[in-house]
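With one protein chain removed, the remaining protein chains of the complex are shown where they sit.
The block that comes next holds chain A.
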Amino acid sequence: MSFLEQVRYLVYKEMLLEWRSKYAFNSILLYVISTVFVCYQAFRSVDGVVWNALFWIILLFASINAISKSFVQESRGRQLYYYTLASPNAIILSKIIYNIVLMLVLSLIALFVYSVIFRNPLGDPFLYLVSVVLGSISFATVFTMISGISAKANNNGTLMAILSFPVIIPLLIVLIKLSKNAMDGLDRSVSYDEIFVLLAINAIVISVSLLLFPYIWRD
C-alpha cells in the first residue's frame, strides 16, 4: 500500500471507531457546552477582552481533554499490530488529520453555542472564524505529538499539561491577538502577519512530528 493510501485507511478507521462509540465526541461536546454555561452564569455580561480570553481557555481545555486520549484508547497489542502494517509516519499523520477534523467540528460547535448564549458583537465574523479554524488546527497538531510523548511516559494527565502548556502558549498568544483584531473589526491586512506565523508554526510542528514520531513508535 502506498503511503497516502495507508493514511486514508487509518483516518477512515479512526472515524469509524469514533462513529461507532461517539464517546469522545459526545463527552467533549458536553464538556464544552457545560463550561460555556458555567461561564455564562458566572459572568452574565463581560467586555470583549474577557469574552475572547474565556473562549480560548474553554477551547484549550476541551482540546487537551479530547486529544490526550488519542494514543491511550488503543491497547498495546493493537498498536503492535499497526506497527507491522503501516509506517509510523502514516500513523502520526492520520492521527493529526483525524484530530484536526475532530477539533474543527468541536470548535465550530463551541463557537456557535458560545456566541448564541453569550452574545458579543464581532467586528469581523469571517476573520474570527478563520482564527478559530487556525486555532483548532494548531491545537490538534501540537497536542497530537505531545500526547504521543506522554503516552510513552506512563501517561499521567499532569505530565500532558506540563509538557503541552509551554509549547502551546506562543500559539495561544498569536491566536488571541488575531481574534482580538477580528473582534475589533480592524482591517484584514493588519492580521496577515499573525496568520502567516500561525501557518508557519503549524508547518514546523507537523514536519518535526513526522521526523520524530518513528522514534517514539519504535519501542
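Here is the rule we go by: contacts are C-beta pairs under 8 Å (C-beta built on N, C-alpha and C of every residue); 3 or more make two chains touch, one makes a residue touch a chain; residues count from 1.
In the analysis below, contacts and distances are computed from a predicted model.
Novice: Which listed name, "Heme exporter protein C", "ATP synthase subunit alpha", "4-hydroxybenzoyl-CoA reductase subunit gamma" or "Stage V sporulation protein AC", is the one UniProt assigns to the chain that has been left out?
Specialist: Options "Heme exporter protein C", "ATP synthase subunit alpha", "4-hydroxybenzoyl-CoA reductase subunit gamma" or "Stage V sporulation protein AC" narrow down to "Heme exporter protein C" for the missing chain.
Novice: Hey, which of A:Met1, A:Val38, A:Val167 or A:Leu199 is the one touching the hidden chain?
Specialist: Here the residue in touch with the unshown chain is A:Val167.
Novice: Please pick, from A:Val49, A:Ile117 or A:Ala153, the residue that touches the omitted chain in the full complex.
Specialist: Only one of A:Val49, A:Ile117 or A:Ala153 touches the chain omitted from view, namely A:Ala153.
Novice: Residues of chain A in contact with the chain that isn't shown?
Specialist: 145-146, 149, 152-154, 156, 159, 162-163, 165-167, 169-170, 173-174, 177, 193-194, 197, 200-201, 204-205, 208-209, 211-212, 215-216, 219
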